[in-house]
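What you see is the complex with one protein chain gone and the rest in place.
On to chain A.
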Amino acid sequence: MPYDEALERFEPVLGLETHVELGTNSKMFCGCPTTFGAPPNTHVCPTCLAFPGALPVANAVAIESTIRIGLALNCSIAEWCRFARKNYFYPDMPKNYQISQYDEPLCFDGYLDITVEGKTVRIEIERVHLEEDTGKSTHVGGATGRIQGADHSIVDYNRAGIPLVEIVTKPIEGTDRLAPEVARAYATELREVMRSLGVSDVRMDQGSMRCDVNVSLMPRGSTEWGTRTETKNVNSFRSVERSVRGEIERQAAILAEGGRIIQETRHFHEDTGLTTSGRSKEEAQDYRYFPEPDLVPIAPDPAWVAQLKAELPELPSVRRARLQAEWGVSDLDMAAMHNADAFGLVEATVEAGAPAADARKWWMGELARRANENGVALAELPITPAQIARVTELVKSGALNDKLARQVLEGVLAGEGSPDEVVEARGLKIVNDEGELSAIIDQVIADNADAADKIRGGKIAAVGALVGGVMKASRGKADAGRARALILEKLGVTE
């Protein structure tokens, strides 16, 4: 059913579960490294492979990071809580259970404020708990590499045991037609918070941040929630938005025909933007949670928690408001930077010494255009904020004009080196040599005698043609303002 029609008839209720891999040096319960992309089964030991007799010990930094996340999300911190065993039979955990938290999460009852179309929406946080990540299964022998039809599976346990924080929202009501945007804005803001805390590299493409999106619909006017589905495998912010939209359309079509939504897990497909059903569960999941007997309870010292709270960095929403005021940027321009993922780049460029207006101009203009042309994210362009700052400095000093600056950026993007190296190699410096400029102007005046006469006769507007001629003759390297002044001077005209 088309989205607008679906929204006329139904109201969506959202819920998001986000997993964030912490960027600790070592795993949650053992000393194995956590770096991404290592050869299979090289970051494993008796503990994370669940060899008999091996015992877990909790990583102090992971505990601290989780509390800091909870504090940044305005949560209460448990005075005392425990890990729990989540028992399930699946080879992605060699123990046959995952150490997680159940009814005693480390952090609970918080919120995160987000901005959608200029409006602040408060997303309430149910809980933030700490668990361990699972290994990575590859399914062999199936036609599509998927589990269905696979002959067998092979498992790499490098990821098993990496500390994983799960952040669960309370049901989000009242988003109306903005449900997809709200979901995306929440995920994006959550990533910003994680970044500001420095607790994770939060890369959705590498799986260090993963979103599960719950959606249900209720008929307009109803207050009783419908049956929800949970969509997994949502690996980008855009996909978070698309999956919500797609699921609303799918559920609305079923409900409109008098059908029933099945509570199930669905898998999102990047290529089509659609979800497909995971296998229906034969019976309700029964994880038989119980307190983890291999680990002692966590009882964070209130003084330590207070200290962590006092030491929290400036949070992204506060930082954005401050920088917006400092930069004098409109809400609309802020939103544009945010949507283009340019905010952090602009900020870094300003920090590297560029005026905010220039930093924004280059990232949102020339560089956004180039990123778009090449189908890459702005941050993936092979140019750094410091290099942009250097270019703005060269423009400010008069060594470059905007046109030459664009050529410098082109050179840097093409891998020709730093801005200064590109200027040198391509000979892009503005012609500041008065003698050289003077000679060019004399030639241009000689070549355009008619225009020169008009100017002498008082028709100053005609000077544009001569300036154009100078710029052309200097291949863009002349300072147009200086050229104009010199032409008028030579023709004995004052404005």
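As a working rule, contacts are C-beta pairs under 8 Å (C-beta built on N, C-alpha and C of every residue); 3 or more make two chains touch, one makes a residue touch a chain; residues count from 1.
Here is the rule we use: contacts and distances are computed from a predicted model.
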Absent chain per UniProt: "Aspartyl/glutamyl-tRNA(Asn/Gln) amidotransferase subunit C", "(2Fe-2S)-binding domain protein", "AzlC family protein" or "ABC transporter permease protein"? "Aspartyl/glutamyl-tRNA(Asn/Gln) amidotransferase subunit C"
Can you say which of A:D286, A:E311 or A:E380 touches the chain missing from this structure? A:D286
Hidden partner chain, touching residue among A:P40, A:G273, A:P313 or A:G417: A:P40
Of A:V296, A:A321 or A:V376, the residue touching the omitted chain is A:V296
Which listed residue (A:D4, A:D151 or A:D450) would be found touching the missing chain in the intact complex? A:D151
Suppose we count only contacts with the excluded chain; which residues of chain A make the list? 24-26, 30-33, 39-46, 49, 57-63, 80, 82, 87-92, 94, 134, 137-140, 147, 150-157, 232, 265, 278-279, 281-283, 286, 288, 290-293, 295-300
